[in-house]
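What follows is a structure written as structure tokens; I'll ask about it next.
Excluded from the complex is one protein chain; the other protein chains are retained at their positions.
Our next item is subunit A:
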Amino acid sequence: MTQPFLSIRNIRKTFGAVVAVHDVTVDIPKGEFLTFLGPSGSGKSTTLYAIAGFQDPSSGDVLLQGSSLLSVPSHKRNIGMVFQRYTLFPHLTVAENVAFPLRVRRRPDKEVKRKVDDMLALVRLEGFADRRPGALSGGQQQRVALARALAYDPPILLMDEPLSALDKKLREEIQAEIRRIHRETGVTILYVTHDQEEALHLSDRIALFKEGRIEQIGSGEDLYLRPATDFVAGFIGNSNFLPAECLETAHGSATIRLADGSVVSGVKANHSLSRGQKARLMVRPEAFRLTPGASCAELAVEFIDTAFFGERRRVVARTAAGQEIDIRPTSDAADGHGGIASRSRQVFFDPAAAFLFPA
């Protein structure tokens, strides 16, 4: 059996009576970009801190290439880390910041200089070597922090919401940089964020945290197309949850009745549901169509508001049962329907692209 590169085994962390992390177990292959995604307080940062050594887990273990990290003090773990806050050393220049981890390792001057140049080239800040952190923008500071964290070729790089202090445009720019740097260096990255778009954009795999546990782990596509629970479905991508009642289930497919009385058959149901059980049907806003198609289910709605968002239009509609839902048809499909607010009509969706969860 091959040994996993980094193995997080049954990590549990309690603060008094509060359990912050419950039994988290993940194996991470070398070179993977794994994101811990979840709302605040879901235990994702606590798990990361346990790996960095800032918080000792109450139980469980972290193994790097088979040997435990927990007995090693933080400064000897040889891990790279980029923080949410700006953590450049204010009294040192950019070059001295990047050199710091090499200086504390007593590396020869020549090697330090070469490595600093390489790292500044990697994050494309060659001209900034002699600046002080105070003279840099937030995005530049985080790039220097990234260069500093990679200067000593750590086997693992931890990133704790490094972009959350930046504005949206800059965030996307640096996400692209991080992807490139991951590709070029091949370093194993554990990334923490609460931003699902960021997670989808960056990661090979995403571990979605909920209340201290991993709710589902898989590629972004897995989580989006095959959500294991309603929490995953609600957290990744946009979603509408329609209350429903289960009429019949067979072979992972169900027939249900929606709140307005219409019956839909052939919806995906991974959970065992008994006849008559209350359920929730999740339909993505972009799964709704304005024109009927083969084997499509239909839903009577009233358009309340429509807005144009470039490639898609966003429609707020009300079902016959009085629930407001979000519909995002492509703009060309909605062409000519833009100004029809407050009109009753049918919308259509493929039941096989909808998911049934227990209520």
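Miscellaneous remarks
The rule we apply is simple: a residue touches a chain if its C-beta (ideal position, glycine included) is under 8 Å from a C-beta of that chain, and two chains touch if they have at least 3 such contacts; residues count from 1.
As a convention for this text, contacts and distances are computed from a predicted model.
Taken from the listed names "Phosphatidylinositol alpha-mannosyltransferase", "Binding-protein-dependent transport systems inner membrane component", "Nitric oxide reductase subunit B" or "Oxidoreductase", the protein name that UniProt assigns to the chain not shown is "Binding-protein-dependent transport systems inner membrane component".
When you scan A:Pro39, A:Pro90 or A:Pro292 for touch with the missing chain, the hit is A:Pro90. Interface note: of A:Ile28, A:Val62 or A:Met81, the residue touching the hidden chain in the full complex is A:Met81. Of A:Phe5, A:Phe36, A:Phe100 or A:Phe241, it is A:Phe100 that touches the chain left out of the display.
The missing chain, though absent from the display, is touched by one residue of A:Arg148, A:Arg313 or A:Arg328; that residue is A:Arg148. Mapped onto subunit A, the interface with the missing chain covers residues 52, 54, 73-81, 83, 85, 87-91, 100-101, 104-105, 145, 148-149, 152.
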